[in-house]
Every structure is written in C-alpha cells, then in structure tokens.
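Complex shown without one protein chain; remaining protein chains in place.
Now for subunit A:
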Amino acid sequence: MGSRSSHAARIPDVDSIRRETGFSQASLIRLYHRFQALDRNEKGYLSRVDLQQIGALAVNPLGDRIIDSFFPDGSLRVDFPGFVRVLAHFRPVDDEDNGNRDPKEPEPLNSRMNKLRFAFQLYDLDRDGKISRHEMLQVLRLMVGVQVTEEQLESIADRTVQEADEDGDGAVSFLEFAKSLEKMNIEQKMSIRILK
C-alpha cells in the first residue's frame, strides 16, 4: 500500500546507519524521503546530475565542491548510507553525545574536529592534508567569480596563508587550520537542525 512508506524497515541497514551517524529514527525517515525526492528516476542512488539540478545549490559559488564531497575517491554514485554519512557532519551537537560516549569508539561524525575536517577538505582539493597557496587561490576564485582581479586575489591568498602558517612551509596544514579557528563556535555555525 502506498509507494512512499514511512516505515523505518524500508530503509536498508537503518540500525547501523543510526549508530554511525547518530540521527534519530524520525530524522532518518525525513532524510530518506528527501533522498527519494532527489532520486528522480528511482535508481536507488544519487548521481552528480541529481544534485546539480537543485537550483539553490547551483547558484552557490561552492556548489560543485560541496557536491564533490558526496563522491569521495572518484565514485559516481552515492547510496543512502553515504548520503546520510556526509549530512551527519552537520548534525547539531547535543550534550548526550559527549556524556555517554565510550572513549574506545570512533569520534562521532558531528564532532568539532570532524566538522573542521569537512570544511578543510573543501579547500584541500588534492587531499594532501595541506592547503597550498594555489588551492587557496582556487577557492577564492570560485567564491568571487570575475568580480575581483588576479592581483587582489593573490595578495589576499598570500596574506591568509602567511597568517595561518606556523611552521613556515608555505601551506596551511589541518592543525594550523584548526588552530586559527579555535575560538570559533563551529558547533553552531556548521550545524543544521532537522525539525522533529
């Protein structure tokens, strides 16, 4: 009965996804409906085209980079667990996460460090663990389009790398990145709350 069931049993591996991402059952059901809505041809997975068709994402200057984060290691499809795994980075941090956590278990996906890592990989295109001056320039160019000249962008990129770079290697490593943002309320700025 009905092609769109809300029954959690319809979602494959729902329990393991819940444990891995920390989303509640109700949130997972809403995200599953969203996944199905984006999957226009009912293929069971999402391709880049499905995400590119979201109008509001296509006008986001970093839209392509964000879409890339769903397709790590050059894959062309993302299934529902993969989809939710990326979105889990943006789950708001609540106190019960920190209280009940078993220190032997891996860090939850929405920890401060993992949120920072997610933002870091938007800069670090070649995944070498460092943001080079060239990569900084590329991201800046994406965000401003044709509105700013090359010299202006280069001076901004140079200054930013200099400020954050501590060991003088001309690039910003993840730890340097995290240090320069240590005062920022990442938990709030990189969180999206799903309504119950």
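Assume a contact is a pair of C-beta atoms (placed from the backbone, for glycine too) under 8 Å apart; a residue touches a chain by one contact, two chains touch by 3 or more; residues count from 1.
In this text, contacts and distances are computed from a predicted model.
A.B. asks: So one subunit is absent here. Using its UniProt record, which name fits best from "Glycerol-3-phosphate acyltransferase 4", "Rab escort protein 1-like", "3-isopropylmalate dehydratase" or "Nuclear pore complex protein Nup85"?
C.D. replies: The correct option from "Glycerol-3-phosphate acyltransferase 4", "Rab escort protein 1-like", "3-isopropylmalate dehydratase" or "Nuclear pore complex protein Nup85" is "Glycerol-3-phosphate acyltransferase 4", the UniProt name of the unshown chain.
A.B. asks: From the list A:14, A:93, A:109 or A:139, pick the residue that touches the absent chain.
C.D. replies: If we include the chain that is not displayed, A:139 is the one touching it.
A.B. asks: Would you indicate which residue among A:16, A:52, A:75 or A:162 is in contact with the undisplayed chain?
C.D. replies: Of the candidates A:16, A:52, A:75 or A:162, A:52 is in touch with the missing chain.
A.B. asks: Can you name the residues of subunit A that touch the chain not displayed here?
C.D. replies: Residues touching the hidden chain, for subunit A, are 1-7, 26, 29-31, 34, 37-38, 40, 51-63, 66, 87, 90, 118-119, 122-123, 139-140, 143-148, 152, 156, 159-160, 164, 172, 177, 180-181, 183-186, 188-195.
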